[in-house]
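One structure coming up, written as structure tokens, with questions to follow.
In this view, the complex is presented without one of its protein chains, the others remaining in place.
We call the chains A and B, going by the order they appear; numbering starts again at 1 in every chain.
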Amino acid sequence: MQAQLLEGGFADLPVDASHTFRAVMTAMARPGDIMDVAGAKPPSPLSTACGAVLLTLCDPDTPIYLGTSHNTPEVRDWITFHTGAPFSDVENATFAIGTWQALPLSEFAIGTPEYPDRSATLIVETADLSNAGTTLKGPGIKDQAQLSLPEQQAFQANAALFPLGLDFIFTSGNRLAALPRTTKVS
Amino acid sequence: MYVAVKGGERAIDNAHAWLAEERRGDTSVPELTVAQIREQMALAVNRVMAEGSLYDPDLAALAIKQARGDLIEAIFLIRAYRTTLPRFGGSTAIDTENMSCDRRISATFKDAPGGQVLGPTFDYTHRLLDFKLAADGEATDVPVDTPNQDTTPHIMSFLDQEQLIQSEPAGDDTPPDLTRTPLELPATRALRLQSLTRGDEGFILGMAYSTQRGYARNHAFVAELRIGTVPVEMEIPELGFAIDVGEITVTECETVNQFQGSKTQPPQFTRGYGLVFGMTERKAISMALVDRALRWKELGEDNLGAPAQDEEFVLYHSDNIQATGFLEHIKLPHYVDFQSELELIRKLRCEAQANLTQEAAE
Partner (left out) sequence: MSDYNFAYLDEQTKRMIRRAILKGLAIPGYQVPFASREMPMPYGWGTGGVQVSAAVLTPEDTLKVIDQGADDTTNAVSIRRFFEKTAGVQVTEATTDASVIQTRHRIPEQDLRADQILVYQVPIPEPLRFLEPSEVETRKMHSLEEYGLMHVKLYEDISQHGDIATAYAYPVKVEGRYVMDPSPIPKFDNPKLEMAGIQLFGAGREQRIYAIPPYTQVVSLDFDDYPFQASKADHACDLCGAKDSYLDELIVDDQGGRVFMCSDTDYCSTRRAQGHVGAQGSPIQEDAA
């Protein structure tokens, strides 16, 4: 158990983090693009991609909310050991991790009119991630893109809050995609 | 083929080599050692530590040597080094009451427990060039006494006992760190003080002076100015208690300022505070005056529109590393923007000329 906890981090932190960040940044800049990431071996049910994103973006400055789907002692210990990030309630979370059903969307910070950046980024673990289903339009998308989103209405409501709102990273296995608040879904 | 300003790489290498040669100066004159700078240019070293926000006299002396005596350049070297250092934790608040004082004066009382200690000050020197220093500079005989081991109570504590001065209750909150989080306005007093203590001495001095001359005058008395060494302690969670990690010299200035009061509240004096690394009393006094001027809002005073009351103005312009970088960047090439202006002004002049000609014709 203890040994397991110590494992699964990046073998070469600066390099692995730079690769993962490039993937996350590309995904956030190009909603619909699905990127591969590698280097993290977190305990189940965390996906490889979610683990890599955590190792790349989270530290003691980023309170994390764990959805019920991911709130296990193994996950908590692994995150604490590898990132030092504190766990928080929904309202104060900078990042949240969970399945779509496990994240209480309406309660996360959406930023303030003067600081719209002070909003949560939700890392949504999904079983499937593909370029099919919902149509995406907006910044970062040339004409339109397709992404398998869990639903549409919540993202439409979120986009209507712009410039406030939540930003999403979808993780599945070793793949990820992102959906910023600017994307219009239909 | 004509190509402008090619050879940037070679120009930089040559400039660096030339700079190194100039730094050394005439090689028939012995080279300065870092220890000489540390010991004999101590006030320059202090300023570099204070505005560099890094207490390390040897590194500050090295920076001064490398910067050819340009203190802002030396501060820059220290800041750039400081930013790469890992942060192990925060110390507990230093206790200046336990300062081993080299100098301690009060302007508000003729005498007080602990006494007036003049210390090594320029204050009553006549500013006459000492040509003997040019010849040898050997130290004269200095009378020696046993150091005072007692704690020296703060003058303010006597005013506090009578509730004559507004009290500043201690807080357990960890103050935000100006060097780790972006400055957000309005700033807390802790942030303002951090900004002032590392701010440019000349800028803070000028701001403080402006309050004395009437731009948000707050009538400061130096209740106490003390310079000396204090221990720095750090809580070690594994040990459960604080250990000594070193000793630093600081200058602390507390001012008593004009009083506040109303029908319901009896009048009380107010405070300004300055605390700076090293023996840096001009800076510490200036800091206390500017601190007090910036407190107008929390003390319910009027905004007189004075520069020293404007926290955005003071905090955004006090940092000499930011200021010098931005000031000096205008010597970088800007020819693309200038070209754009050139075309615009030619076009505007052409149109204006055409209008004039047309008007004259009509």
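Just so it is clear, contacts are C-beta pairs under 8 Å (C-beta built on N, C-alpha and C of every residue); 3 or more make two chains touch, one makes a residue touch a chain.
Given the structure is predicted, the values throughout are model-derived calculations rather than measurements.
Novice: Which displayed chains does the hidden chain touch?
Specialist: Across all of the complex, the chain we cannot see touches A, B.
Novice: Quick one: say which of B:Ser167, B:Thr188, B:Ser340 or B:Thr357 touches the chain that got left out.
Specialist: B:Ser340
Novice: For the chain not shown, which residue from B:Thr33, B:Thr92, B:Gln163 or B:Thr181 touches it across the whole complex?
Specialist: Of the candidates B:Thr33, B:Thr92, B:Gln163 or B:Thr181, B:Thr181 is in touch with the missing chain.
Novice: Tell me, which residues in chain A touch the chain that this view leaves out?
Specialist: On the side of chain A, residues 13-15, 17-19, 21-22, 24-26, 28-30, 56-59, 61-62, 94, 112-117, 119, 121, 138-142, 162-163, 167, 180-182 touch the unshown chain.
Novice: If the missing chain were put back, which residues of chain B would it touch?
Specialist: Missing-chain contacts on chain B: residues 1-9, 11-12, 76, 79-80, 82-84, 86, 179-186, 312, 316, 321-322, 324-329, 332-337, 339-344, 347-348, 351-352, 355.
Throughout what follows, only the chains that are shown with their structure count from here on.
Novice: Which whole number of Å gives the spacing of the CA centres of chain A and chain B?
Specialist: 43
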